[in-house]
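Apart from one protein chain that is not included, each protein chain of the complex appears where it belongs.
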Amino acid sequence: MTAVHHGEAGTPVDVNDPHLTRFDIVKEGLRRDDIEIVTYESHFHGQNSKAERRIVRNIAFLLLLSGLFTAAFLVFYIVWPWEFELGHTRSDYYTPILGITLGLGLLSLGFAILAWAKKLLPHELSIQQRHGDPSSDDERLITGQTMMYVADELGVARRPLLKGAIAIGAAPLGLAVAAPLVGGLIKDPHKGPNPMMTTTGFSSDANGGKLVRLTREDGSPIRPEDVSAGGQMTVYPGIPHGATNKYADSPTLLIHLRADDAAETRKNAEADKNGRNVGSMWGNYVAYSKICTHAGCPASLYEQQTNRLLCPCHQSQFNIKDNAQPIFGPATRRLPMLPLTVDEEGFFVAAEDYKDVVGPDFWERP
Amino acid sequence: MKRRKIDLAEAPKNFAKGVDDRFQAATPLRGLLNKVFPDHWSFLLGEIALFSFIVLLLSGVFLTLFFDPSMKEVPYDGSYLALKGTMMSAAYESSLHLSFEVRGGLFMRQLHHWAALLFMASIIVHMARVFFTGAFRKPREINWVIGVLLFLLGFFAGFTGYSLPDDGLSGTGLRIASAIMLTLPVIGTWLSAAIFGGEFPGELIIGRFYIAHVLLIPGILLGLIAAHLGIVFKQKHTQWPGPLRTNENVVGERMFPRYAMKQGGFFMAVFGVIALLAGLFQINPIWLFGPYRAAEVSSASQPDFYVMFMDGLVRLMPNWQIYIPFGDGYSIPPMFWPAVVGLGALFTLPMAYPWLEARKLKDKRSHHLLERPRDNPERVGIGMMALTFFLVATISGGNDVIADKFHISLNAMTWAGRIGLLLLPPLAYYISVRICLGLQQHDRQVLAHGVETGIIKRLPNGQFVEVHQPLGPVDDHGHPIPLEYAGWVVPKKMNRLGALAPAIKGFFYPVEKPADIPVSPAVGGPAKREEIKSGR
């Protein structure tokens, strides 16, 4: 295609000429905007043709339909029972009815408008020149020089003292603006009586030196016989709010292993390389942190025959019998083991806090 | 004194005059009314995103009237029996209240969520269109970058919104977000503590996410969308090559009335589809998830689909941990690579692509004509490679659901994802490049020899040949003179040449029928165009 320039080349007309039609004036506007209409034709031959009447009828029908659906939406919105009730009730259809009536109402209106634009309005093909040329070199030069001139006027280059003074004056101001934001948000994760990253609710320090009991969600303590062999229980520290999200790193999985599994688990725990799990089991019971060492989800899918724990978020799998070492998936660290014992009343307590850090891995994790 | 009569017929004219006196609006307004837009179905995909954003703003305002972004523990006392008396955060309680005690509230919540999914899905489709047609080339690189940023912001808007109800699923998502922050070397713990106001989950995060979700992110989104549209307006839309179309013009229809009307109708259609989705398909049934408790989780815990690629990458990452034996010992957890480095790369590489490609092709010209995907096989290959990577990662984000429903081993799914992530993208590159080259070659063949007619002719020497219909003039021996490729559709079937009517009339057919215009009797070619005399 060769580039053909139209528009400006055309002859201007006097828009005040009374003989001009409205379309002539529109065309003069197009000429001034550098637009040329190539084709502009009606879809129909002659005024009020049969085909046109049919399309007008269809559009009117769609508009009518839209009104009908929208009215239905309003009626159902007001009269249909909407309050939630248990079981299979009429209120269960409230949301679907709203969606269907409003959706169909909007769709009919949309298609009415689209059909109007597509079928009734004349089909046109216009060409507009882009004028995407960059500014001329002169213009660029002038603007550039103007900016340099502004800089010159300030005279920073000539007055080096000011240059330094600006830096010294502005930098603290910038920092002062940033300080409340950063300073307000910042919180030392390693400070405080219970450093958040390294202690859990099972630490006896927070319990006045008393060993912390393992409890159910409702706070009731647990006897060994409460968990059947091949069973598991989610346990929480038996301290105030121990089962709430205040102690989000404390949920623990107490598992009662079958005898032969327990023997093997004990053997592996006693042979633990860094010794942290030595003596942490109690009888056939073992307790692992429920918080995955990968991303912190509860790794709580306990497979009692294969003795695996699976995390549902990223599918890390841990071998219960071998110190909860990860055997599949993206987790690198084993789940920490909670040292278990039983107090004088026969309830499970944590002999001490977790010896490994609970929860997802981080940079300075010891 | 004689009372002045108010001439009602003159009122609009006087009003218009008054406006122009003050704002000099007449000339720019005429320019707007007359602005020409090219028309192609693929140019409407971005509009879906724009219109869903409008629905998001409207429905979002409704939701804020009822939502309470507080993590104070309150007992539930609403009509949903299965949670009666359960202790939960006020945020979750108000979300339930909004769903069950506000008339039409559940519908609005679902409308908002479906609009969000449609927003992100249409951004992906729109980005693919822009990429594969080369619409990001100079002078539109900045708008491409803004588009990538819009996806990133939509990603964060979606994630913060997903977290707000404080249900079991959103709490799990927040837990993972905190773990991702923790993986950052050196500053990880400090960042997480700063954002959550201490140890996870704390009591601040919902309030902070709320302000980000309803003010900060939508504000930036709104600004960037305005800039995105403003740049399209200023630079004028790209167009496909074809008859009459050059790099210097725009061929299409004027903004008013037809184009604007189509846009209005399309908005209604988009809104209607979202409303239908919101009514027909249940989304995010938070009442089943219960309040977030650190000890509770569900199988198949997933983020919304546009975050799933990241979750998938995290799932597929092998458990490679880097230990730094220095001082007490430091480590970089494996999740750092897919979640922080991976996410960063997935956004910065696309942003840099326009300049990388221009540098490689030594192409400094401005392009207003689109390129058919086949005409740049390497770009298509790279795009398909990226899409395949994204798709494998996204599918792996739901690999547990697939494993469960199709009875595949979960571990096998993980391994398939790991291998697929490495093998499939290069394969996709190779296959799509080959397909592009094949299509290119076929185009050239048809231009050189004509269209296959399906008529077999027997030559005097007994040889069978297929008769070809030449597309252009023929030489003295009756052989077609090879035509030059013009970057646009080459008719390859006889019915495209007008020998037969198209199979489905008025559908799947571009407005500017390529073979039509130069020979249209109404126009008679660009050289001797008759003047159009009337509006009809």
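By letter and in written order, the chains are A and B; residue numbering begins at 1 in each of them.
To be clear about the criterion, contacts are C-beta pairs under 8 Å (C-beta built on N, C-alpha and C of every residue); 3 or more make two chains touch, one makes a residue touch a chain.
By our rule, contacts and distances are computed from a predicted model.
Note on the omitted subunit: UniProt lists it as "Cytochrome bc1 complex cytochrome c subunit", one of the names in "Aldehyde dehydrogenase", "Fe-S cluster assembly protein SufB", "NADH-quinone oxidoreductase subunit K" or "Cytochrome bc1 complex cytochrome c subunit". Looking at A:K118, A:K246, A:R276 or A:K355, the residue that reaches the missing chain in the full complex is A:K118. The residue touching the chain not shown here, chosen from A:G164, A:G231, A:G275 or A:G346, is A:G231. Of the listed residues B:V74, B:V125, B:A194 or B:M494, the one in contact with the hidden chain in the full complex is B:V125. With the whole complex as reference, residues 39-45, 47-48, 81-86, 100, 106, 110, 114, 117-118, 121-122, 125, 168-169, 262, 265-266, 269-270, 273-274, 277-285, 288-290, 293, 295-306, 308, 318-319, 394, 397-398, 400-401, 403-405, 407-412, 506-511, 513 of subunit B touch the missing chain. Subunit A meets the missing chain through residues 43, 84, 86-89, 91-92, 94-96, 99, 114, 118-119, 123, 217, 223, 225-234, 258, 260-261, 264, 298, 300-308, 310, 312, 315, 317, 326-329.
We take it that only the chains that are shown with their structure count from here on.
Chain centres here are Cα averages; for subunit A and subunit B they lie 17 Å apart.
Here subunit B touches subunit A in the complex through residues 30-31, 34-36, 73, 79-82, 100-101, 103-104, 106-107, 110-111, 139, 171-172, 175-176, 178-180, 182-190, 192-195, 197-201, 235-236, 243-254, 257-258, 261-262, 264-280, 292-301, 311, 314-321, 328-335, 366, 368, 399-400, 410-411, 414, 486, 512, 517, 520, 522-523, 526, 529, 532, 534-536, going by the rule given at the top. Against subunit B, the residues of subunit A that register as touching in their complex are 1, 3-4, 21-23, 26-27, 29-30, 32-33, 35, 37-42, 77, 82-86, 94-100, 102-107, 109-114, 116-118, 121-122, 124-130, 132, 185-190, 196-197, 217, 234, 236, 243-245, 247-251, 290-291, 294-298, 300-301, 312-317, 326, 328-333, 359-366.
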